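I have placed the structure first, in the form of structure tokens, so that the comments after it can refer back to it.
Only a single protein chain was left out; the remaining protein chains are all shown in position.
A and B label the chains in the order they appear, each numbered from 1.
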Amino acid sequence: MSAAVTEGDTTAGAPSGGVVVRDILKQFPGVVANHDVNITIRPGTVHALIGENGAGKSTLMKILYGVQKPDAGTISVDGTEVTFSSPTDAIKAGIGMVFQHFMLADNLTVLENVVLGAERLHGIGDAARAEVARISDAYGFGLDPDMLVERLGVGQRQRVEILKVLYRGAKIIILDEPTAVLVPQEVDALFDNLRELRASGHTILFISHKLDEVLDIADDITVMRRGQTVGEADPKTATKKQLAELMVGSELPSPETEESTVTDHVLLALEHVGVVDDTGRPVLKDITFSIRKGEVLGIAGVEGNGQEELVETIMGMYRGTGRITLDGKDVHHWDTRDRREAGIGFIPADRHKHGLLLDAPLWENRVLGHQTRPPGSNGLFITASDAKADTERIVREYDVRTPSINTNARALSGGNQQKLIVGREMSGDPVLLIASHPTRGVDVGAQAAIWDHIKRARREGLAVLLISADLDELIGLSDTIEVILRGALVGRFDPQSVTPQELGSAMTGGGDA
Amino acid sequence: MSSSKILRTLAQAILAPLIALIVSVIVTSIVVSIAGASIGDFWDVIFTVPTHRNWVNITNQSSMLFLAALAAAIGFRMNLFNIGVEGQYTLAAFAAAAFAGAGWLPGKLNIVGALLVAMAVGAIWAGIAGVLKVTRGVSEVISTIMLNAIAGTMIGYLLNNYGNQYGQGRRTTPIPGSSQLSGWTPWSAGDGPIWTLTILAVLAGVTMSIVINRTRFGFDLRATGMNEDAAVASGVKVKRMVVISMLISGAIAGLVWMPALFGAADYYGPPFQRALGFTGIAVALLGRNRPLGIFFGAVLFAWLSEQANPLSLVADISPSVVQVTQGVVVLAVVIAYEVVRRWMAAYEQRELKQALGTEVRA
Partner (left out) sequence: MLPNIEEGILRRLSKIAVVAVVASLALTGCGKNDDKKGSSSGSNDVCKSAKGDGPKVGLAYDVGGRGDQSFNDSAYAGLKKAVEDLKATCVEGEASDGEAESAREDRLKNMADQGLNPIIGVGFAYSDAVNAVAPNYPKINFGVIDGFDPDDKPNANVAYLGFAENEGSYLVGVAAALKSKAGNIGFVGGVHNDLIKKFEAGYVAGAKSVKPGIKIQIKYIQESDLKGFGDPAGGKAAATAEYDAGADVVYHAAGASGSGVFDASVDAGDGKWAIGVDSDQYLTASKTQQPHILTSMLKRVDVATFNMIKSVADSSPLTSYQTYDLAHDGVGYSTSGGFVDDIKAQIDEAASKIKSGEVKVPVKPGA
């Protein structure tokens, strides 16, 4: 660790104003979204909050903006403790928020959008227009109050959103991944605006996982991982590599590496696979790799570099170019169901989105993905009793904590939901398991159990494609690691010898490794 | 836990409809009194014990409402909003009446043929919306509404040009006597018969109940409705499911007027009963898209409509007021179910926490 990065003790230093967050705890039914969250935001600074997707940034933001109430912990603004029960309270305390997805009415003008909902401040007439023009000029926004929003570009719309919170008197502005939607020139313009705001005494909380930008704009950096704040960094001295390590973590107990069980039998092979998205932009470029029986291939990469598309292409949810063979057979014309029937198990990255029917009982979730095979069905009818019996088995063997297999999946905690999915996907003798972030958002106990199950299956000859943001998990479980960057495989590593630092550097394009 | 599960089911099954019913009684009473009529008279008429004749009519009407609601519910179960039941059953009724009227097939075979024609026409009309949705991304809400209008205009054109003169209007050729079904007369002839083909509602209800709850197809359909992304990842071909569900929905819609056609009307013409399709959508919402719920909803609606008939004779209230009651019942049920569901979910969550200790903490 460099001197600039102090891990752990984030409570040090007396707050001199701004926002101070102490020991925030937020539980959702079955999931702890935030715990031990501590941040000190100095007034008049740009403070960056970084972390992988799912690290708990969004929950913290919503708490700061009054959308959700914390279960424990305190928030102070300028030394006064505050409690928000709605965004209105947050705005009163001077906190404004710009969401990633803009909330603007296209068919209204800039002025109307800004004034909408805040008519009491300056009315809707000339006073309001003057105020909008004043703010726009003061920070170099260059917005015409009478322009229809539908005619504005993305960068301008974002400035309208910022103008909206300034108009409402915000001194502290939260920006949720503001650069995600911008092209580089617009990012530069945004940063110029932010510097203007900082110069005029505003405080900015900037949420991102793009390390270059964070180092460029921030005065302070707080890192979140697994729902808690894990460290602070000084952008003047910290490196991308150090930040990446903090984000993905390297201090957790590593899954133990085991003896190789890799055979010569190639089970899954991708040759020159490419995919373009709806807009024609390539999201996967010339992917070639193979996985043998008993082999775990790990894919490392910063999120959003094509991992999802890779998984969905192998599952048949996307059609791409190139050739995919499963156990020697070309699967190009197979749909998702054909591929599943051929023995592909799939642990999706987002279990709520792709893995579960939340409002259906556990045993029906057991059938999901196995609708055409026993014990779920006999091809025509659902065989409920067989499916229920097998669900009991999964609950037992995978230690799914549930009152009953008739309980709806929604009622279970995240970890137990994930164990159910792992148990399901391991059922029916799969030959290939695609595991996308298999332990994300689950507790430590469930994590170890899931690792054990994957290792056992590997010993029994299962081929595994493992995608994870957790580098320790990748290194501990994989026989080979490929690094994906902007849709292409850019490096191949041996987990026996690679370090998280080397991986982190490859994942960010080798910047300052 | 099992006792709480039973409690929950009971609450959902009884509490929500009860709340809804009370709310709608209150709202309707307010409407009736605003209209300047007597609230007592109104409910007196609505809750009069039905005569034999009324029972027969309620049974017959329930069967048609049930079929219409079932058709809508199939789509709703997978988030497909088939607003076009109206057009589908109207066009199917016209086609089946024309087919049966032509009398190409002898006797009862003619009925079977006409039923198949009705199902095919309904299915095709709904299928158009399904195909447009999966190939062109057209919202089925928009396309089915437009198809309703097209169906009406098309029938008008065909009747005007090929229909038989019938008083001031036009109709299809009446179906031959050998193909008519007299029905079952439980009481005197004056009270009328329960139409033979009301049995279609029972058959369709039982079949759909099995298909949705017990078959793989039904599982895929429900999975798509609950979580389309997960369904896709599980191997469901959603586009194909959309088309198939629309076809099934349309085929059932095609049957809606068949009990009346063979039991009473004998032809398609001016006395054709409109609006069953739209009312069916309301009944489907009322019955939470479950066949049993729809059954109760259909009986309730049929009861209200039938009992409302003497309102203007006895209590000097426009029978249209009962449509207010029907609309209010649906809204109240939808809201009451959501309230009770949330309440129950919170309750279950608390129970789960207690039962499993504090394991939730990471």
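Simple rule for what comes next: a contact is a pair of C-beta atoms (placed from the backbone, for glycine too) under 8 Å apart; a residue touches a chain by one contact, two chains touch by 3 or more.
All figures in this text were calculated on a predicted structure; none of them were measured in a lab.
Novice: Of B:Asn60, B:Asn110, B:Thr198 or B:Ser234, which sits in contact with the chain we cannot see?
Specialist: B:Asn60
Novice: Can you name the residues of chain B that touch the chain not displayed here?
Specialist: These residues touch the chain not displayed: 31, 35-37, 53-54, 57, 60-61, 79, 81, 83, 137, 139-141, 152-153, 155-157, 159-160, 165-170, 190, 192, 228-229, 232, 260, 264-265, 270-271, 273-276, 278-279, 281-282, 285, 305-306, 308-310, 312-313, 316-328, 330-331, 334.
Definition applied: only the chains that are shown with their structure count from here on.
Novice: Can you give the whole-Å distance between the Cα centres of chain A and chain B?
Specialist: 44
Novice: Please output the residues of chain B touching chain A within their complex, sorted ascending.
Specialist: Spelled out, the residues of chain B in touch with chain A are 1-2, 5, 214-216, 218-220, 222-223, 226-227, 229-237, 345, 348-349, 351-352, 355-356, 359-362.
Novice: Taking the complex as given, what residues does chain A use to touch chain B?
Specialist: Its residues touching chain B are 27, 29-32, 35, 226-227, 315, 317, 335-341, 346, 348, 353-360, 364, 367-369, 371-372, 377, 379-382, 384, 401, 403-404, 406-408, 410-411, 413, 415, 442-444.
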